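Notes to accompany the following structure.
Note that this is a trimmed complex: some chains were dropped, and none of the rest were shifted.
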Amino acid sequence: MVQKPIVTADEAVKLIKEGDAVMVGGFLGCGSPTGLIAALEKRGTGKMTLICNDCAMYNPKTGEMNGVAPLVAKKRFSTAVISHIGTNPEIQRQMNEGETDVQLVPQGTLAERIRAAGAGLGGVLTPTGLGTEVQDGKKVVEVDGAKFLLEKALSGDVALIRAKKADKSGNCVYDKSGRNFNPLMAMACGTVIVEADEIVEIGELDPEVVVTPSVFVTHLVQGRK
Amino acid sequence: MEYVANKENIAKRIARFFKNGDVVNLGIGLPTLVGNYVPEGVELILQSENGFMGLGPAPEPGKEDPMLVNAGGMPVSILPGGCYFDSAMSFAIIRGGHIAATVLGVLEVDQEGNLANYKIPGKMVPGMGGAMDLTVGAKTVFAATQHFDAKGSSKLLRRCKLPLTAAAQVDYVVTDVGLFQVKDGAFVLKEYFKPYTVDYILEKTDADIVVDKDCKEVDLA
């Protein structure tokens, strides 16, 4: 099985260009690729679109933050497609003051839109959001008498993924509730960078338990210990 | 009669709905309390929308695992028989009707079964997270709320004014004064909780209430 390049976090984030749509795994910081996030924070490219479940935790009193919050604080993203921002007052401030365009998407819809892009589907029909503001501007499609919103596939340019283990061909397994959006985002971007806590030899992962097949992964980064 | 907010009574009453083995998703906050009052002999299986089944209690201090948190980001545990999955599977379970019930907090709930619990325009816009999918997908939707807000206004309304989380999806509203089933455009009062009375509820609630023919007093103390 062919190996994928193993690069440093700094090298990896150079693959991201200004204006790119960047998907970042994690749920309130759990399962976020912290090394890649730190490198992207340092690099300084702005005007990107962040696609993520949430903007992670940020406590303005203590300055404590996790997950993608440092990228928000440094305004690396001018648009966020996201399901929840309630734990990060900074992104709420940026939204309220018109500094960042925040597009709120129901969490299950976000998951399906990303998966659809990865699976070559144009979109899915979901009942979620019918009769709410989420419906605004969207097509309502009736199937056998029931109404659904047409939600379009959502792809990105680069995915930043956190795995527990990856083999050198790119097969990944995840760690507990750190799995969340990671396997979906790994399907939906042309460049897929996996920060793995551990990089193992090809053949070391049981083929029955691989969650993300190697075919999706383009680069590997050794996670911070 | 004076209203005294009582979250425990809300949780207690909802907990009595469940039967052994029900798979349930409890929202963050008040709904989480429901888990504390499940009757003897009933085991609830809790789904956590960030990606696992078999949500267990918080570990002892010092034993927290940062990779195992609930949908509020707080350290929890997983029970034997639980399992992990990704967010697409998590919401397939939720949206696909595989969850017996969800219990959600309330900003406003109305007699059409509309729920508003995720946004106060210009003031609080946290995003809907998983709430819209949960409300649409769970077989039974419980809206769990104090009957009145801090200003004394009824949280049960004729028509929600805030942006909706979901339209016409709420099955039961459980407050600290009574249990209401949403049916045919009205709140059907099924139980009133001691010390409140039917008259008190009818007078103080800003919505159409139908008193069920089998409506009864329940003591949750």
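We just call them A and B in the order they show up, numbering each chain from 1.
FYI, a residue touches a chain if its C-beta (ideal position, glycine included) is under 8 Å from a C-beta of that chain, and two chains touch if they have at least 3 such contacts.
Everything numeric here is computed off the predicted structure, so don't read it as measured data.
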Formula for the whole complex: give the number of copies of each chain kind, using the labels shown. A x2, B x2
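One rule holds in what follows: only the chains that are shown with their structure count from here on.
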Per the centroid of Cα atoms for each chain, what is the distance between chain A and chain B, given in Å? 29
Sort out for me which residues of chain B touch chain A in the complex. 48-52, 65-69, 71-73, 78, 84-88, 90-91, 94-95, 114, 122, 125-133, 136-137, 163-168
Given the complex with chain B, which residues does chain A contribute to the contact? 27-31, 53-54, 57, 82-87, 92, 95-96, 104, 106-112, 114-115, 126-134, 174-184, 211
